[in-house]
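Heads up, the thing below is written out as structure tokens.
Removed: one protein chain of the complex. Kept in place: all other protein chains.
Our next item is subunit A:
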């Protein structure tokens, strides 16, 4: 208990100049080395910095940054994945991707998933966080239980849900029992419904994360504000609308950012539930499943790498645009706060 409190306190004190902002340069003064200690100290410091941060930088560059450049290189070749790539095809791979209607569909599905995730999960998660932020009994147990779907793996979620959603599965059976037999449909293979089934599963799996995030955000809002407003005669809803929600803004915007990036990269759930080939006909293919299907599984590694580059560029443009226009407010606020 004392530990967790100490921890939240520790993180809170640094938050105004926290990570994201910090890159911009607000910085706590670092340990002063007297100038008299001179060059030898400097060399020692450089050595320490190199030894301590070197391994992390090497691993990070080798396995995160380098592969992206590798993809950009291989993307210009027609290449089956063995030996050095020799058949340079220029931008051909990219032209094929941009003209392929299967890719257009996958892109469209990703678009739906981005938007629907925000619409379905955002308001519901805020409402639930407000609800659970009240002083109710068993709050800590509830917090653990709503996090369960987020913690179990995509494979388990996919296996479990695809068994439940089969036409003779538990969901349809439950509808029959409740006398709602007309609701029983083919959840997974009907292209008009499959995407919505996917959205239900995604929302189920990831909403707990949003709720916990918002709860953490709500708990860092000082209670004095709403107490003062209550004394001034504001109703519960007025307080939520005019005080809580605006102050929750930064958390909401960060969550939306994480959600958008996650939706664009969606692979596991679709691949597990709809397998390698069915996702396209069921209308749930994503850019990532398209990449795996037409890249590695088809043995066209040059093409697969080109798709990876397209996926990366789309995510990057969206991420940067979002940071520029939406997250900028938070950064600006934090920066001015830091100056005071």
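Just so we're on the same page, a contact is a pair of C-beta atoms (placed from the backbone, for glycine too) under 8 Å apart; a residue touches a chain by one contact, two chains touch by 3 or more; residues count from 1.
Just so we're on the same page, contacts and distances are computed from a predicted model.
Undergrad: So which of "CoA transferase subunit A", "Elongation factor P--(R)-beta-lysine ligase", "Raffinose/stachyose/melibiose transport system permease protein" or "MlaB-like STAS domain-containing protein" is the UniProt name of the chain that got left out?
TA: "Raffinose/stachyose/melibiose transport system permease protein"
Undergrad: For the chain that's not shown, point to the residue among A:119, A:156 or A:228 touching it.
TA: Answering carefully, the residue with contact to the hidden chain is A:156.
Undergrad: Using the document's contact rule, name the residues of subunit A that touch the chain not shown here.
TA: Within subunit A, the residues that touch the unshown chain are 2-15, 18-25, 27-31, 45-46, 48-49, 52-53, 55-57, 59-60, 62-68, 70-71, 74, 81, 128, 131-132, 134-137, 140, 142-149, 151-157, 159-161, 163-164, 168-174, 177, 204, 208, 212-213, 215-217, 219-220, 222-223, 250-251, 254-255, 261-262, 265, 267-268, 272, 288, 291-292, 295-296, 301, 304-305, 307-308, 311-312, 315-316, 319, 334.
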